[in-house]
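Just one protein chain is left out here, and the rest sit where they should.
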Amino acid sequence: MVESLIKLGQLAVCLALALSLYAAVQAVLSAVGGAPARLRAARNVLYANFALVTFGCLALIWSFATDDFSVAYVAQNSNTHLPMIYKLTAMWGAHEGSLMLWLWYMTLLSAIAARLHFNTHPLSMPWVIATLASVQLGFLVFIIFLSDPFLTMTPALAEGQDLNPLLQDPGLVFHPPVLYLGYVGFAVPFAFAIASLMRSHAGTEWIKVVRRWALFAWVMLTSGILMGGFWAYYELGWGGYWAWDPVENASLMPWLTGTALLHSMMAQDKRGLFRTWNVFLIVTTFLLTLIGTFLVRSGVLTSVHAFAVDPGRGAYMLGFLTVVMVAGYGLILLRSDRLSADVVVESPWSRESAILANNVLLLVAAATVFLGTLYPLFVEAVSGERLSVGAPYFNKVVVPVMLGVVLLLGIGPTIPWRRMTPKALASRLRLPAFALVLAFAVALVAGVRDWLTLAAILAVSFAAVATIMDIATGVAARRRATGEALPRAAWQAVVLGRQRFGGLIVHFGIALIGAGIIASGLFQTTVTVSLKPGDSFELAGNVITLRGLEDAGGAGYQGRAALLSVSRDGLPLYEMRPEKRFYQVRSMATTEIAIRSSFAGDLYLIAGDETGNGGITIRGYWNPLVSWIWAGWLFVGGGALLSLSGMLRRRAAPRAAPARAVDGVPAE
Amino acid sequence: MTSLDSARRPVPRWKWLLGAAIVLVPLLFAIGLTRDPSYIPSMVVGHEVPAFDLEPLAGPGKVSSQALAGKPYVVNFWASWCVSCREEHPVLIELGRQAADAGTFAMVGVNYRDGRQAALDYLRRHGEFPYASGVDGRGRLGIDFGVYGMPETFFVDASGVVRARHVGPLTQEAIAGNLRLIGATP
Partner (left out) sequence: MTRPFAQVAAVLAALFLLAGAAQAASFRTEAGNEAAVRAISARLRCPVCQSENILDSQSGTAREMVEIVREQVSQGRSEAEIVAYFRDRYGDYVMLSPPASGFGALVWATPLLLLLIGGATYLVLLRRNARAFSAEAGEAGGRAPLTEERLEGLEL
């Protein structure tokens, strides 16, 4: 029965492939000939594909849950000893299954988009559905012919090869699903962008809908990236959450262009500007998500994240990528003239100007990361030399550009649309500027001399203070206008101005993340010692003593743990227990870090090798302000959801014109 | 927007850039697909062989570059923990016998970052080399040779210059080609 279930799953996905081709053709015919029946048929295929692919995924997950090792993919990635939660989520632990996750999201979001927008955006729907069906088709062909997770083998193995121990961690449950949702989320804006280029009139009514999709995709992408950093920090054991690894860069690039897109579309929504920029940014963001998929699986670059290294698969993906690139950019090249409007940026001292600067800076950052990641490949192709571009390079060249973006983060919400005199802007920014000077003084007194560190501290302080000032001013203005008590005024201001306050809260979260990154990156301290039981060492004002070593064992592994007690000023505080584990089936050794997080920073201890006389080498890190990164993420997530709810609320009543610029608080 | 307008207006600069990107980026990726991203070119080929003077794995004497000078020779880095080494093991034994019979070139092994007992057990199980192996316990000689992917084999000519390096299990074609480079006839 189980064998036939997996075969049914395979059949369902094959059927989805055929249907997606049908849907793409029907949608295009409907776009060209205007037959509504064809379009309805195409839309119904999107619904059907969601059901079919869901069934396929469930069949696969069921095979994992029931230890069906006749399915080759299950045999390669699971084991009877594997805890159930990892059996269920191992589906996306390797190449073929992760593609199924991507595909499932594609069908889910396509079905939702079709359901939500079919009646409200009739002009765009034919090309939207055609694009979504084509992307589905591309992935389906790849999966069925080149990366089939449904393959069975006879005779079935009695025991599986076990999931990679590094993946046997709660991170597997969250990081890929959230990250992929971020990637695929940009497919719907992409479909709308293609539609606007293919239609007889480019139109602007679709921008509101695409803003919501883009914000949703962006918050998922942000969360996915931060979850990946969190996972690396807790699991990998090198005291870091970001290594400028090619695959990490591949997720950062669409985030950078996606951030530019969010702000740029706001300008188009409010004032009709940047239409060509936006179409370009949408296509680029989606392309970058595909490039990320390509890089992880093709073996073009070495990476800790690399899945299957297979140039054959790489060739197909490159072909698919090229088709999307030619279609998207080609349409822009041919038809961007239809997009231009009569609206202009009226003054360099305006929000439009700040958003333009934001676009430029984020694109420069994305291009820098892109070129840096690909330079080794380029140099080798041209000269045969092997060059390497690693973390020190990226830190040096990307961070200054991002500091400019952080500065804009403080200025942007304060400056109104259309224009403002420089003097008025200066007076409005007096308080953040004062905070900047204060931060400068404090940093100098604390002994900071490196110019990049100083600039980073200044930028983040400025942005944080400016953001809080904006929030406070908004609340205070409402209070003055309505005479309400402070709590009620705050609540009302936020509820009625969800988009604005949501954005401000996101900005504050980014400032917190920036502070956390600067502190943990530039003020980290480490110490490596060999200890015998009874020895101690000092780290960040704590005294850490080795009390002993003991055996540690668990599901599928054996290991050794070091028992360490931490005290401060003579008072014992807590125990920490880093481990070294050995997973038998895969013959892999891993380390389990011991972390103690606090507001000021993390104490981070790694167990090294035993020294033979009952002792062990311990590497300890003091990582300041890392918890601010995760806290900042909460603000970013909360603010984004608040803003999204505001966008959804305004669906019924679009504004006729942007509200007047008023002193202190631009309407949005 | 009439077609006449677009015919008169010149193509803006950014469009040229975008067009170039559409062509160049996929091309670069396509080239990348044909390459091995983990390949590191050898810094030692074409230069004098790094001097070495190692304790032998078994038996008396020393394994040293000085003793081998004057004749072409082949240096093979191996270890008991190296899975790919088992693939080339019979090839190495055969090559070692050829070296002993023909006398036109010598052969020597370097046991890289291994335990002595583990290495001896490995040879007992898979077959003894008909030549000596030196012990590079800490891997310093490997670093001098620029070893990054085990196993690696180096071909040194009579004047002590490294002429070729082979990464990965040794094959007959690699042997034939490289022996010719160092002026040795099998």
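A and B label the chains in the order they appear, each numbered from 1.
Rule of thumb we're sticking to: a contact is a pair of C-beta atoms (placed from the backbone, for glycine too) under 8 Å apart; a residue touches a chain by one contact, two chains touch by 3 or more.
Just so we're clear, the structure is a prediction, and the values are computed from it rather than from any experiment.
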Review point. Which one, A:Met266, A:Leu363 or A:Leu546, makes contact with the chain that was left out?
Key: A:Leu363
Check your understanding: So which of A:Ala156, A:Ala424, A:Leu454 or A:Val585 would be touching the chain we can't see?
Key -> A:Ala424
Check your understanding: Where the complex has a chain not shown, which of A:Pro413, A:Gly497 or A:Gly559 is the residue touching it?
Key -> A:Gly497
Exercise for review: Specify the residue from the set A:Tyr234, A:Trp491 or A:Phe523 that touches the hidden chain.
Suggested key: A:Phe523
**Study point:** Residue of A:Val13, A:Leu339, A:Ala464 or A:Ile616 touching the missing chain in the full complex
**Key:** A:Ala464
Review point. Which of A:Ala51, A:Ala481, A:Ala555 or A:Leu634 touches the chain that is not shown?
Key: A:Ala481
Study note, to complete from the structure: Logged for subunit B, residues touching the omitted partner chain are 38, 40-41, 43-44, 113, 138-140, 142-149
Study note, to complete from the structure: Even though one chain is not shown, subunit A touches it at residues 238-240, 243, 245, 302-304, 342, 344-348, 353, 356-357, 360-361, 363-364, 367-368, 371-372, 375, 379, 383, 385-393, 396-398, 401, 416, 418-420, 424, 431-432, 435, 438-439, 442, 446-448, 457, 461, 464-465, 468-469, 472-474, 476-481, 493, 496-497, 500, 515, 519, 523, 525-528, 538-541, 589, 599-601, 622, 624-625, 628, 659-665, 667
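The rule is short, and it goes like this: only the chains that are shown with their structure count from here on.
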Study note, to complete from the structure: Averaging C-alpha coordinates per chain, one finds the centres of subunit A and subunit B separated by a number of Å equal to 40
Review point. Considering the complex alone, what residue numbers of subunit B touch subunit A?
Key: 1, 5-6, 15, 18-19, 21-22, 25-26, 28-35, 37-41
**Study point:** subunit B partner contacts - residues on subunit A that touch it in the complex
**Key:** 280, 294, 298-302, 311, 314-315, 318, 321-322, 325-326, 329-330, 332-333, 336-338, 374, 376-378, 380-381, 384-386
